[in-house]
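All protein chains of the complex are present and in place, except for one that has been dropped.
== chain A ==
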Amino acid sequence: MVEKKDLRVLTIDDSRTMQGMLRKALEGAGYDVIQGGDGVEGLDVLKEAEPPPKVIITDINMPRMDGFEVIEAVRKLDRFKHLPIIVLTTESDPEKKAKARAAGATGWIVKPFSPDSLVAAIRRVTA
């Protein structure tokens, strides 16, 4: 596994537990982690992040603004139109997956995740 200290990841999840685990897993793998506590906050963090993240990992089921809306909103931003977005969720409903895909998600991981699978997923979309 490669150290990627320069690679910034934005994680969006309303669960502090999940945020903690994501931070641990990603920082453990050498990533630089920034976080948003729900969709609205995630978008704010994204817009203000300097340097911007190279990949977004987002939950689906969140208050205020859900993951689908996040993906759609990101895809509308010129700067981030092609930013890889990985969905990380407990859902495995094919309909939801299709919806995420249609919204422009780059990948889909089912919780609970292992750090390795997460890193593998990030590596896959940020080669």
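The rule we apply is simple: a residue touches a chain if its C-beta (ideal position, glycine included) is under 8 Å from a C-beta of that chain, and two chains touch if they have at least 3 such contacts; residues count from 1.
By our rule, contacts and distances are computed from a predicted model.
A.B. asks: Which of the following names does UniProt give to the chain that is not shown: "Aspartyl/glutamyl-tRNA(Asn/Gln) amidotransferase subunit C", "TonB-dependent receptor", "ABC transporter ATP-binding protein" or "Chemotaxis protein CheA"?
C.D. replies: "Chemotaxis protein CheA"
A.B. asks: At which residues does chain A meet the chain that is not included here?
C.D. replies: So the residues of chain A touching the unseen chain are 2, 4, 7, 14-18, 20-21, 24-25, 39-40, 43, 61-65, 69-70, 72-73, 75-76, 81-85, 90, 92-94, 97-98, 101-117, 120-121, 123-127.
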